[in-house]
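First the structure, which I've put down as structure tokens, then a few questions once you've had a look.
All protein chains of the complex are present and in place, except for one that has been dropped.
Take a look at chain A:
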Amino acid sequence: MALDAKQKAALFAGAGALRLLLFQAFPSLPNRLAGRVELSTPVSSFKRLQEGLYLYTHNVSPYDGGVYHQAPLLLPLLSLLPSASDHPLATNLLFTVVDLLSAHALGQIADTGRAASTRLFTSSRKSIRWSSAAIVAGYLFSPFTLAACMARSTSALTNLCILTAMAKASQGASTTFLLVLSAASYLSMHPLLLFPPLLALLYDARLDRSKSAPSPLTFTVMHTFGLLVACGALLVASALLTGSWDFLEATYGVRLLLPDLTPNVGLWWYFFIEMFDSFRDFFLGVFWLHVASYTPGLTIRLRTQPLFVAATLTGIFAIFTPYPSVADAALYLSLIPLFRHLFPLMRYTFLASASVLYASFLGPAFYHLWVYAGSGNANFFYAITLVWSLGLSIIVGDSLYAALRDELDVERPELRDKEVKRI
């Protein structure tokens, strides 16, 4: 059920036109959205990117300061564009194109059909699926994606890299996969955790294509080495560009140590505002360990469904990383429709969607009450971020249950539609 060219062109043209129309019709909207804490975090904000560009073009090191925390190679690339404040069209076009490319990658993932049937596992419900067009439309017209695109946050670039890495892994294209995954890791660090499940996916895809694939060990070593080389090359290029290794502390150091406590939709900021100084380092370690712990657990248990593991991990990132934004959640929520066959097995869809909706409407309102109206305090927004994270984690947990139940139906068809228990 591949996306036919006409349908695809119409869909992409519509989405592109909608974005450009919004940019043109509401010229103040992009800046307003870029100022929203839900969309722009200290590590992805467009305003900070502009400041970094300004410092870079004026020969001040952007990393010798506390404002710019994004990757160095973005600077020479984006400095080619005309200034966003004078000629916003070029930047708007860039972010629209990035969104369309991400949608294209998502379409490719859907086309491979690896969500429901992989080398080692084929779901008994694989016939229940949405067309690629529907999935792509779900991504392109999701209000979260639209808002993130309008805010021009650099999470869009990370999302593009992650989706392309998934697409390339499901197609079995090793080199491109390694390049885009290292680019994603270079931009935001945490996509590195997607490497094990995507490597498994790549291996399966390669084995499907040619029956004489290398041994798993050689394959893993080769690709790990390739990833290290690609990441290393990007880092060395950045160091050559900025003239020092200071950028490591200002980009990855900030993600690891959280010196900037600007509010966002995640769980870390308020926790570390209120944390006692002597326990700060301990809890930073615990929180990062917590994020990293999902990758091995999920990859080992769900070895047969690596694409599902990768999608679930993007959900984990949207909840548990230090600077998550709505753009991360948008990525996860648009990957969910790939697993349409699991929907009948999910138990808490109403609760989860209700709490996500509740948080998306009340979040901005409560933030306004706290910061602008002064009639609420920080706990208002904090409570909403808790609800948001809880809603997303219900979706993650529920879809995981559905995936395991689906697996059980294949292993033991006699238990289909029967009540099961965990032991």
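Convention: contacts are C-beta pairs under 8 Å (C-beta built on N, C-alpha and C of every residue); 3 or more make two chains touch, one makes a residue touch a chain; residues count from 1.
Here is the rule we go by: contacts and distances are computed from a predicted model.
The complex appears with one chain absent; UniProt names that chain "GPI transamidase component GPI16" among the candidates "Putative methylcrotonoyl-coenzyme A carboxylase 1", "GPI transamidase component GPI16", "COPII subunit" or "Geranylgeranyl transferase type-2 subunit alpha".
Per the touch definition above, the residue from A:Ala90, A:Leu261, A:Ala292 or A:Leu362 contacting the chain not shown is A:Leu261.
If you put the hidden chain back, the residue from A:Leu207, A:Leu386 or A:Val410 that touches it is A:Leu386. Note on the undisplayed chain: of the listed residues A:Tyr270, A:Trp288, A:Phe339 or A:Phe366, the one touching it is A:Tyr270.
As for the chain not pictured, it touches chain A at residues 35, 37, 47, 50-51, 53-55, 58, 60, 64-67, 85, 259-263, 267, 269-277, 287, 290, 293-294, 297-298, 301, 319-320, 370-372, 374, 377-379, 382, 386, 389-390, 393, 396-397, 400-401, 404-405, 408, 412, 414-415, 418-423.
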